[in-house]
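Partial view: only certain chains, each at its native spot in the assembly.
The letters A and B name the chains in turn, as written, and every chain counts its residues from 1.
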Amino acid sequence: MAQTGTREVFQAFSTYAAIVGVKILLMGPLTAYYRFTKGAFANPEDVALKPAEERKKLLVTHPDVERNDLETSVPFLVLGLLFALKEPSLAVALLHFRLFAGSRLVHTVSYVGALPQPCRALSWMVGMGVNFSMAYRLLSSGLML
Amino acid sequence: MAQTGTREVFQAFSTYAAIVGVKILLMGPLTAYYRFTKGAFANPEDVALKPAEERKKLLVTHPDVERNDLETSVPFLVLGLLFALKEPSLAVALLHFRLFAGSRLVHTVSYVGALPQPCRALSWMVGMGVNFSMAYRLLSSGLML
């Protein structure tokens, strides 16, 4: 029974890790596409001819957003794997994985679609919450310092 | 038999993950060395005195390239581990790992040696292809959403 449960939790992690991994992979091309079609650029030189106000908007924080994506997704992939090995119940594991994958999807849509701000900030917070919850479970299941 | 096969696949992943990990570690120092010796800089201020055309070239996209390296290598490390646990045949696993490690090496050489463009773009595509192939195998081996 426990064996089957662990395998199912692992299967679930495997599915969501693949989804999050593919999202990371698509982040680069998506941003490149967005930059060319929407006129948002990362290098100050590319927008040097535009007026200062517009420039600020065009440059925005694209590299920051992409790095943030890595800073949130990398811990998920590692903490999630270790969390799955701790034999949580399938329901608890799925709750974590679904919330995280969902929050990152909303995050990317908010970013690419340039939705008004609370969207991206809230989705980022949900992702952080899932990560902290998994880290807490790892640490509370027994420390070995 | 299956046990031996899995152990060999895992040994192969372990070898290639170490190579890719070391490459990520060397990316930072390599870029720093390159910047000092070849005169390529990341901050606009560092090249403010040069003429505009040259400036564009010097600044190039170093931070982008390094972030791209992480964006491609991180999914490989995680997807590759999960892929290795799915008990693929050794030949298929080695094909994936070799192609990926090779493509990243070509990518880094193209970047550091400043080879003409199709090199880096093509090597990036091969790496993406390997990642997508592994993600597809993970997802097609059974979803748990």
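We adopt the following convention: a residue touches a chain if its C-beta (ideal position, glycine included) is under 8 Å from a C-beta of that chain, and two chains touch if they have at least 3 such contacts.
For clarity, every value in this text was computed on a predicted model and none was experimentally measured.
> Which copy number describes the whole complex, given 2 displayed chains of the same sequence?
Total copy number for the complex in this file: 3.
The working rule: only the chains that are shown with their structure count from here on.
> Using Cα averages as centroids, what's the distance between chain A and chain B in whole Å?
From the centre of chain A to the centre of chain B is 19 Å.
> Going by the contact rule at the top, pick out the chain B residues touching chain A in the complex.
44, 52, 55-56, 59, 61, 63-64, 67-68, 70-72, 74-75, 78-79, 81-82, 85-86, 128, 131-132, 135, 138-139, 141-145
> Can you list the residues on chain A that touch chain B in the complex?
8, 10-15, 17-19, 21-22, 24-25, 27-28, 42-45, 48, 63, 66-67, 70, 73-74, 77-78, 81, 94, 98
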